[in-house]
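Missing here: one protein chain of the complex. Every other protein chain is in place.
And then chain A:
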Amino acid sequence: MKTNDGQNQVQSLLEKKYQNGFLSRGEKVIPVLLFLMAAVSVVTTIGIVLTLIVETFTFFKQISIAEFLTKKDWYPFSKTDASYGVLPLLVGTLKITLIASITAVPIGLAVAIYLSEYASERVRKLMKPILEVLAGVPTIVYGFFALTFVTPLLRAIFPSLEMFNAVSPGIVVGMMIIPMIVSLSEDALSSVPDSVRQGALALGATKWEMTWRVAFPAALSGIMASIVLAISRAIGETMIVSIAGGSTPTASLDLTTSLQTMTSYIVQVSTGDAGFGTTIYYSIYAVGFTLFLFTLAMNMLAQRISRRFREEY
């Protein structure tokens, strides 16, 4: 009898639900809410890009695109002889990016391979949080570290190095992107199935032969994507270079002298006293747009690489 009652109770409760149209109104509202949230981020992105494009156009009304792209000097502050050739800022950015990549790629890949293939569970559990801390350090702290620790250290070894130079911030930007390379590359390596590793070992491969010739190539798409994303991050890095790199736009390839990157120029202008509506003011949009194209291209490259080299296990 009791069980019968229980059944009837459930049935009568369900009956109520059937009569009320079964689904609550919330069920219909949820997708709308979620769509609105998604729309906010899309609209914001479009807004930023539009502002960037509009202000860049304003700049190019005053300074021709040809001058921007071909002139070899960047002297926006000169009262008599202002020159807006973006090349020195590009060179500055590329110098930092190059040094950062040379520092970060080998170390990052070595750490990723170590963690994924060689490290014991204990070491891995210890090292991963440390790397995450490294990734969480604010870039302004990295900047101070570069200026007050790395630069004096390097100058003790190479006395010809200037106080502001490309090497020290380059190395420190590299250190900043190492965790990104490690984390993404390690994910890529760990997703190579163990059965494939065993196949190599069963043919008499040593651990290194297995790692280098099977696991690494199998994970290559993820590894390449991690490198490109990290480099894209290095290109966009601002604080470290502003603090330790100086503010001298120069097209010279000398790594020991003060330089200016695209981002540190933008910082210089936006924190300085260039008035609204001046050519200098608009120039940061043009530089910002150039930077945007760079990082956009890198991110698209990363996506293409990961699709192109994707191995299905």
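In the analysis below, contacts are C-beta pairs under 8 Å (C-beta built on N, C-alpha and C of every residue); 3 or more make two chains touch, one makes a residue touch a chain; residues count from 1.
Everything below uses one rule, namely that contacts and distances are computed from a predicted model.
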{"item": "Protein name as given in UniProt for the chain not displayed, \"Sulfopyruvate decarboxylase subunit beta\", \"Phosphate ABC transporter ATP-binding protein\", \"Na+-transporting NADH:ubiquinone oxidoreductase subunit D\" or \"Thiol reductant ABC exporter, CydD subunit\"", "value": "\"Phosphate ABC transporter ATP-binding protein\""}
{"item": "Which residue of A:Gly47, A:Pro106 or A:Gly199 touches the chain not shown here", "value": "A:Gly199"}
{"item": "Touch with the omitted chain, as defined above, among A:Glu67, A:Glu132 or A:Glu209", "value": "A:Glu209"}
{"item": "Options A:Ala218, A:Ala234, A:Ile284 or A:Ile305, residue touching the unrepresented chain", "value": "A:Ala218"}
{"item": "Residue numbers in chain A that touch the chain omitted from display", "value": "193, 195-196, 198-206, 209, 213-214, 217-218, 311-313"}
